[in-house]
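The block underneath contains the structure these notes are about, expressed in structure tokens.
One protein chain is absent from this view; the other protein chains keep their places.
The first chain written gets the first letter, and so on, giving A and B; residue counts start at 1 in each chain.
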Amino acid sequence: MEKILVVNHEKCTGCRLCEMACAVKHVGANNPARSRIHVVKWPREGFELPMLCQQCEKAPCIAVCPKNALSRDSALNRVNLNYDLCIGCKMCVIACPFGGMGVDIVARQVIKCDQCDGDPTCVRFCNPGALQFVPASSVNLIKKRTVGVKLAEVMRKAVAA
Amino acid sequence: MALNRKIAYVNLTTGEIKTAPIPVEMRQLYLGGRGLDMYLLYNHLKPGVDALSPDNVLTVSAGLLVGTPASASARTHVGAKSPLTGFVGSSNMGGFFAPELRFAGFDHLVVKGKAPSPVYLWVHDGEIEIRDGSKLWGEDVPTTQDLIREELGDPEIKALCIGIGGENLVRYANVMTGIKNAAGRSGTGAVMGSKNLKAIAARGTQDIAIRFPKEALEYNAKLLEHIGSTKFAQIMQKWGTMFIYGVTNTTGLVRNRNFQSNQQVGGNIECEHIEEHALGTEGCYGCIIHCRHKYMIRKGPYAGTYAEGPEYTSQGAFGMEVGCNNFETVLIGNHLVNKYGIDTLETGSIIAWAMELYEKGILTDKDTDGLKLEFGNDEAMLEMIKRIAERKGLGDILAEGPLRAAKKIGKDALKYCIQVKGMSNLHSDERPTPSLALGIATGSRGSDHLRSRPAIDLYHLPEKVLRSIYGGPKPYDGPLSSDYTSYEGKPRMVQWHEMLYEAIDCTGVCKFHSVFLSPNLIAFDELSKLIYHNTGLEFTPEEIWDIADRAYTVERLFNLREGLTRADDWLVDRYFDEPTPVGLPIVRGKTLDRAKFKQMVDEYYSLHGWDETGVPKPETLKKIGLDQEPSHML
Partner (left out) sequence: MTETQASSKKGERIGEVRCQNCFERFSPALGADKALCPACGFEWLISWSGTLAKIRKPVWESWERQLAQVSKKG
């Protein structure tokens, strides 16, 4: 089943466990600079927003890559990065509208979220459930139901009155 | 690897900065964090120095497991000789500074001397600069951090700093990071202020390599799943430490009107009120408990202010102790102390004491410049917080801490002050709970619930469970009692928690993930595994106990060198003479018994291998390898 990694910033507590788990999983070390996910924060307001590759359908990174190192992986519904073809020109980093493509200064290569081949480590570690890996076909249904609970309550009352 | 972080020695007088590796032998002796900081203080400080002089030494460190997948490994430890007690100063805080310090390549900073004018340290990827801090001087805690990020042009910078409390040398000023994370006890903020050091900023992109990454992640995932499943974690995630109020004020285990009552009857400041103000909760680095509320003050002169907290301590400080019964007041008080960078606990306690002195006529309108410093006067209480931070009028005297203030005020003032070693007690009333009382009486940094408090003694755990906790890792077959009003076996509980908290503080893991408020969390066995997976260092649970014992004994030696005697491990007379007036039947009419309490202290000393004057015996020192201190290996 096709799945999407969705972010619910309202549930995020800003703990950065996702960053840590991502880095340790991918490079065996904790280093936010090498993590594929990053929690952007506005500390004076207590606002936090985890950001990562959106696995775009019409991905600018794929379009801009001169070596076809980036491609659409339909089996895992993600944008794949083939290091055998990549020359490290970083055009994708420039093209990505979300900052989803990063540069690993230790490994000297570009990096992006690979969704851990279908079992994202960040999702496993996100205790409050701000990160979820859910079926693409029902992602909006989940939202509809959550928001709908409130709406339904109001409407039930209206009907009763 | 996780072990290749460095130590830096910064001399602010000369501007000289030296860095050195931390030998693995030092890790084997002290792990890091608080333990290694204590070693550094003992070795680098001359006995008897004035804590606010350039001769004092400030240590800032990240624990051994900070930034690893070990649970909530976020804590920064700050050490110095305490300007409040004159004994060991040691305090730690969560947030995001310690991991950033590690990413920048350092575990320990040792700051000496005094800068000729305000400065801040800029620590980044293996380098340290002393930078002009004059533009920061006078700024509050969050603004200081913003200005640093602006000046250096990097929003990811994490900084610790002092507010005006530290600048004004309030003897219980905090070192802080973020909006509310505070190394609050011991007054290390005043030490920073005395050195003209406004802040330390860190930013780094260096790997913290994990020795066995797969196992470390897997072990942590399971541990988090377990922690998250406990009722304790779920309550903390929802309510934060404020949930404790629902137990303690209800039972009658709090200080109300300084020490005149043990319960705020009619109390209406329980955690549930936070729901009207909360914007959500926030976690420290790597933490799933996220006990910190983000809130907005909705009404009054502070309407629209964003703040974080409050903790249980602030409910006591700006609620029960001072006889105020408004949740909004707690929210404002909490915001003010964090903005100014002064310890919420000490501030509330000292104002409560001043209120009792005012009630008794020892302080008059003349002393308060007309301020009606009465219990339950919210405005006067909030105004007093300001005066302390700004050192205005009576605030200037109270900023000196209990003992110095008592001397200045004179008369019977000291008699009413609830303190140990010159540090005010938490707002808890320990008259019905001998184990908690023994903990605050003997704590190395002064009256304190985070050195050794066996909080789970309040849970009436069956003896079998107590045995499974306190029977190891070093064998113990003495008595243990499920009754919290009993004196039986309590010294062992205190010693056990002392060792656990010391070990936890050496690693930088948060105490809330350990056996502190829940019997179900991390203790010596789990620590041994966490350390192994993340660093590759192998210690048995017994060996971790030995390390903690060594570090705690260094704290004891430090205090003895500064003149501590057995008389300092004692409580004020009110604990023994004034019975608790109210509360549930189990806590009513309680005093502590002097003879039984003395016996507990004796037993506690003997468990530690100290003689009856509280001095470690030569064979004890030899056994834990302290007979050669100071050794100056670092």
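Everything that follows uses one rule, which is that a contact is a pair of C-beta atoms (placed from the backbone, for glycine too) under 8 Å apart; a residue touches a chain by one contact, two chains touch by 3 or more.
Only a predicted model underlies this, so the values are computations on that prediction, with no experimental measurement involved.
> May I ask you to name the displayed chains that the omitted chain touches in the full complex?
B
> Give the residue, chosen from B:205, B:250 or B:305, that touches the chain omitted from the document.
Only one listed residue reaches the unshown chain, and that is B:250.
> Sort through B:226, B:392 or B:623 and give me the one touching the missing partner chain.
Per the contact definition at the top, the residue touching the missing chain is B:226.
> Among B:267, B:393, B:536 or B:609, which one touches the chain that has been omitted from the display?
Considering all chains, including the one not shown, the answer is B:267.
> Among B:93, B:148, B:164 or B:235, which one is in touch with the chain left out?
Per the contact definition at the top, the residue touching the missing chain is B:235.
> Name every residue on subunit B in touch with the hidden partner chain.
On the side of subunit B, residues 226, 229-232, 234-235, 238-239, 243, 246-247, 249-251, 265-268, 270, 272, 460-462, 464-465, 468-469, 519-520, 584-586 touch the unshown chain.
The rule is simple: only the chains that are shown with their structure count from here on.
> Please output the residues of subunit A touching subunit B within their complex, sorted ascending.
Residues in contact with subunit B: 10, 13-17, 20-21, 24-25, 27-34, 43-46, 48, 105-106, 121, 124-125, 127-128.
> Write out the stretch or stretches of subunit B touching subunit A in their complex.
Those in contact with subunit A are residues 67-69, 96, 103, 142, 145-146, 178-179, 205-210, 213, 216-217, 221, 224, 228, 237, 279-288, 290, 294, 306, 308.
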